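One structure follows; several queries about it will come next.
One protein chain is absent from this view; the other protein chains keep their places.
Now for chain A:
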Amino acid sequence: MGLLSRKATCNSHGQDSSYFLGWQEYEKNPYDEVKNPRGIIQMGLAENQLSFDLLESWLAKNPDAAGFKRDGQSIFKELALFQDYHGLPAFKKALVDFMAEIRGNKVTFDPNNIVLTAGATSANETLMFCLAEQGDAFLLPTPYYPGFDRDLKWRTGVEIVPIECTSSNRFQITASALEEAYEQAQRKNLRVKGVLVTNPSNPLGTTMTRDELDLLVNFITDKEIHLISDEIYSGTVFSSPAFVSIVEVLKDRNLENTQVWERVHIVYSLSKDLGLPGFRVGAIYSNDPIVVAAATKMSSFGLVSSQTQYLLSAMLSDKKFTKEYIAKNHKRLRKRQSKLVAGLEKADIGCLESNAGLFCWVDMRHLLSSDTFEAEMELWKKIVYDVKLNISPGSSCHCSEPGWFRVCFANMSEDTLTLAMQRLKSFVGSIASKDRSHQELKNSRRKFRTKWVFRLSFQSFHDREQDER
């Protein structure tokens, strides 16, 4: 029997990372309110389960959409045969309108520039195939979604070089961090083809500031490289500041129809905003016709089921529904996030101030036995096995500072969230009473009692840097 390819035998699928191991532990002992009340509560899955009732009620009122009917007539045959990689025109139109609506209609999108793919996972990989190859690299701000290690690198051969972001400035991207990443890539003999950002950020749960976006535009203009903006969480921005999309910035700076305009590409999906990860609906939006053409052909390897395209074209064309959905979804996410933040506060745990996403970026540095990733893993294991919460350790997101964790809040019931917070409070309480003086001595520099505030003094950051080196 012949050997398998290098791709098959390497580890770039990333499936051995802790991100997936926590998942495995959960699978072995999943929490269930009735059947397994002491099981592990899943807080590592960025799913949006808060607004299904809105979708269900729409489906009940519009049975034709799932029933292969248009105006009462069966279009089953038409849909069954439709495999055109240009996608269902009605769906593309509805999707770009939805994307514009999410951005407050401050920008418009051309349905001819959108390419449908089986999920954002497929969209990101396809863009890599179009823009880069072996020997090339994309720069990504840390911390980033663990799945990118597989999606961007595995089959494409492209490398990721991190743009280090730190808590000193809320993990925002800086000009020097960008430059350093670029230089690091060059030292590794990699040709930088672009920057990929997730905005709103996973795992931070924050929207990028206009300054950051301007910085990025300047950087990619100067280096003549691409920018991919994965805006998969754009519909989950529940409080201010409002979401500013990269296209808005380009428009405001009158950069339409310039070279840089054609080097900015957006990735979107309905998995987070609509809570439909199973339906595999992703999209690439680009102003470069060659990228659109190449990506369209490549989408043959991951087309969206025409059955699903039709259902969603009907749903998203219902403007009354989309307006109501977007508003209610925001409201519910905001409420849920507040509940998590308050619960964490009761346990003396702070988190990064966030306005988007399905998770919070939680600061547990003060609970570490040492300022190391080993200590982070130690803490994580305690939280998974003893506290029975599956949360994602920052190291799995390539965070450069130990002690941060991503905690999801939208994939469970309110009661389950309450229980999770209680468990956490007990856990922190038990450490505190066991080891109060020891903790205080170690963490006097970093202890935060209440919600973490933006203003972290430059002095303390500087000191910490020296410690780590």
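Rule of thumb we're sticking to: contacts are C-beta pairs under 8 Å (C-beta built on N, C-alpha and C of every residue); 3 or more make two chains touch, one makes a residue touch a chain; residues count from 1.
One rule holds for everything that comes next: contacts and distances are computed from a predicted model.
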Which of "V-ATPase proteolipid subunit C-like domain-containing protein", "Galactosylgalactosylxylosylprotein 3-beta-glucuronosyltransferase", "Aminotransferase class I/classII large domain-containing protein" or "Major facilitator superfamily (MFS) profile domain-containing protein" matches, in UniProt, the chain that is not displayed: "Aminotransferase class I/classII large domain-containing protein"
Among A:K297, A:K331 or A:K382, residue touching the chain not depicted: A:K297
Touching residue (missing chain; options A:R280, A:R406 or A:R423): A:R280
Residue among A:H226, A:R336 or A:H398 touching the omitted chain: A:H226
Those residues of chain A which, in the complete complex, touch the missing chain: 1-2, 4-8, 13, 15, 47, 49, 52-53, 55-56, 59, 63, 66-68, 74, 76-77, 79-83, 118-119, 121-122, 125, 129-133, 136, 150-151, 154-155, 193, 224-226, 257-259, 262-263, 271, 275-281, 290-291, 294, 297-298, 300-308, 311
